[in-house]
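Missing here is one protein chain; the remaining ones are kept as they sit in the complex.
Chain lettering (A, B and C) follows the sequence in which the chains are written, and residue indices restart at 1 in each chain.
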């Protein structure tokens, strides 16, 4: 279900377009379809070939951009960004794209992911006189590009990338060129599409559908693409690549209508539900999914087990930023927002509740109780990802190991803690079968670090970005 | 799918609470769960036993009420309202509850439904010197109560109701009493619940779940209930009653987690899908529903036909009031908001698209095209309500008969117009079987007027409220 | 100085225009120039000959009207209103013009003044079945017009006016006619102007200057003017008239660039300063006025005494509604907003501080202390109105007699309470000489009730509108 409820959040969606006379508008609609990847801030930088112009704002893109803001962004190329800001690191100054204006040229940077050695590099840069306005690790890239001795923009970027490690899908733009780069492990997705002669790049393909673009291909680990008025060119900045795309993109983050690295997300999820059904079937009356992200898996589980799929849980569509929170007294009395159990569906029934993941476990516990209070006689919890036991350093806000319930409790203990009648997590194998990537690649080309603790990159002592997090992995 | 897309809109949700120290807060959360019944304005009036206080605003309840607004509404009883305003009749002055202050006592009125003889009564009242501030038919009730020669508040209300005809679920409050009334046909739903000694009344039971209230019973056609500090009392103001609840409440309007007149809406819809499957099965690869209101029916159709249910259409959750509309050029290029077809699911597939109703037909046409552009090889449209051929005069904004596509075209013509490979509407019988109300009642206790033209009340020449609508029925 | 600081507030400014294609725009600019008469709400109703349309909002007119609001108000005639709302009686529902829609015709009413028998009339109307949506006394007029048996609109208004007493300048508009009326004592000002064939009516002539209109004449006590496409017509609805215009309009309320009943306000105030100088000269180094309303009088006092006029007190121009108030600790430490004494001007000097009036005395006390803290060696207070000892029932919020410092203390006591070295109030004669109206009229045609307790109309027990005020006069 939604990150906002559970505390599992990916940081950011990236969009870029080159060569379209309504570039800012396309970015607006593209980012709008990526809104699920970040709701704390949004920004667009356009180039008119001569100068870069920027507009950013806090909140949803519909809040950050008002009628008229788009009109000010004249130009045929644009990069854009939606951001999830962790507490303390928020504020407009950290919204992206970051824009740097020099005497001769501008530079805009948008980033999805997280650098694991940002603090090391920052210290080094500060020793050399750099100063930073944001607390974002993204600013590092701009400094590295600027300090490069290379002259070709692509080479400056390559040079800069040689200093950084971690997860990144970057879009970097000057007045006359757009570069995109993907880290050697391809941890975050980035796809390329076209509308006639126009190139578009986006974190997910749902952004192509919304603007009528055609999917061309996904970017490759270690690849830089360069787009300008002469077309698109590709080169590798690293050959030591090994695809390890974040498994949770399929399980949880991406929109079901997106294809991630050429696999449809809804279908992958439905298959995860089917795998789950094979691994942990249970006698029950109804199957329900936690909206929105677990619906597909619940359908698959229902289909595979022959148990009816029902809407046993409903999400209120009108919960917004400005919602007035209930008082403690009302909350205890049972006032609940966001999610309700459907009494007419679950009363007197044995319910399979399919969810995509468990982080702290508090939300799952609340939902189990909700279902029981609505009359469910049994609640069987099925989780379509393995237990998350290790923190993520690649852009997902899974906090410290201590907060991950699966790192401290057994499955049986967790079942009891949440008051469920049974609890099963999918196996690593089930996860890989369900998603259905190429089995010939190591780990099927997936990052499994949060389940296994085996990180595809080196991890530094100070990787854990802000707020005194301590790495236990 | 959503009324905002299709132009089929019910006007309003009503909520009332008596005897709770956080009455305004409960109203806020209750109305929030009724938000799908109206997004144009929201209001709450509270009584502290001594005086009535009001706050109203345009937009969603989260927009109309800011932190602090609730705190100003001190009192242990409240009535509230969310409103869908038809064009031209909007503005804050028409937002409800309407509040009337006299020298001696206040009177607040909230209304769901539509009076068919409002203009007649208004004219009569104006001849006697009444003046009206709103264009709402609801104001009529207050004038009639005020002019009654009766002394008991219940009798004044009865007196007033004797002059009006049509669809109404009323909540009426003075400083020391709450009255609710349902029209003799029970066209609009209204349910009663409790939280300990507190009484709550709401258009739908989902409002009870959200505040932790227990369902007690539905109101009966021709019933007035009176609630004050001595408890709840019931009486009938009319015995010429015959239940004819709006069929579209089940098909389309109500939230799936609500029970309407004691029937769960999701279950009813799923059964409509199953009935549809019996009436019009088709060889296909996937079944998909138009989100949100047709999901349940699609699940039922899939289950009954054994065709896999898939998320073939996705709705963007972040579309809001402040959304910047795409230019005509972009729209033609294919920029689409709100709804996308999922290429990864429908490409190369024969698709059954289940929808709840067809009004003008333009949206259905758009969705069929969207599915085909995403690669569907066939699109079979199944509609879980019969063709809507007649306008509604009971609070649903189905405009004039001329705008209703089914009043001008045959099913085959409609199929061709929307480019579908097949099109079926459920039969009246299928509708009644699916919803599953008591078959011993005339029409199973349902209003079928929009399908049959047989209205349960008299209809007047000037019924068609504002804006020069012409009745063809 | 400003009413907001002192608690002396007039309620409302009225504006009307007939026969101009940008009627709403003219109303906007006209009301903007009348903004000093009320900052709590603003509204405009336009007629396009066929129907009335309205927009109202809380706050300044620049806050209540946004780009686009004016465009929606299409029509060639308009009435508008700016309002000062007393506590408790606020809210949008009480903002004017009030608009009443009947089956046949609309009616809009804007009012400056206060009716002294509103409650009597309201009770009578409620007995006959009227219901009221606002707590405003203005709504009474609409009911009376509506209930009139007359057929001509002018006669209906005359009929209605025969029931009410008090202070009023009314603008009343239907789709095809504009009527304005002034009470038989002419307590509140209302002037008529023209722009070519267009007629405009406004509470003050400054509204004419701002829109390029020419002053025609002031309305007369007991006069109704009727304006429609055939031109302007005048008639008297009462012959028992006796001009008694509010003295404080000259002293305090009106803008210095307005002419009120053909006398320039700045000039009147300057002459009041000169009269004051004759009555109470004092040896001093500088004369300063309390901004903004006492500047003119201070200039006159300085000129007459030969003492230099200086800016000894400065008002901060940027104080607005959204200002964050200082904490108590900071306030005690001396944080002051709105008004500062200019140390560089008053240090070591004997200062004459000219102010226009004293209501509760708290502000005057604060200013005297401010001047002394800034180094003034002596502070001599000169007030250009006589002591206010009686409440106003004609639209000025002077509260109860108990709150009026001059009703409980002698001049010497007040001087000591405020820590001044001397204190003088202008005499009634000085007031009349300064303003310079026709001496042949009784009281020079001025209302002096707040100084003398002699009210020009009858006063009723329940005159004191809301909030349990008790009349002591």
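Convention: a contact is a pair of C-beta atoms (placed from the backbone, for glycine too) under 8 Å apart; a residue touches a chain by one contact, two chains touch by 3 or more.
From a predicted model like this one, the values you see are computed outputs, not experimental measurements.
The shown chains contacted by the absent chain are A, C, with contact judged over the whole complex. Of the candidate positions C:65, C:84, C:100 or C:425, contact with the hidden chain is made by C:65. Contact with the chain not shown here comes from a single listed residue; of C:135, C:220, C:267 or C:407, that residue is C:267. One chain of the complex is left out; on subunit A, the residues touching it are 54, 92-93, 98-104, 107, 119, 122-123, 126, 128-135, 142-143, 146-147. For subunit C, the residues touching the absent chain in the complete assembly are 22, 25-26, 28-29, 32-33, 35-36, 39, 60-63, 65-67, 70, 195, 205-206, 209-212, 255-259, 263-267, 270, 292, 295-296, 299, 303, 308-311, 314, 316-320, 322-324, 326-327, 329-330, 333-337, 340-345, 374.
Following the convention adopted for this analysis, only the chains that are shown with their structure count from here on.
Apart from subunit B, which is left out here, the chains connect through touching into these groups: A | C.
Work out the mean CA point of subunit A and of subunit C, and you get 60 Å between them. Centre-to-centre, using mean CA coordinates, subunit A is 37 Å away from subunit B. Those residues of subunit B in touch with two or more other chains do not exist in this structure.
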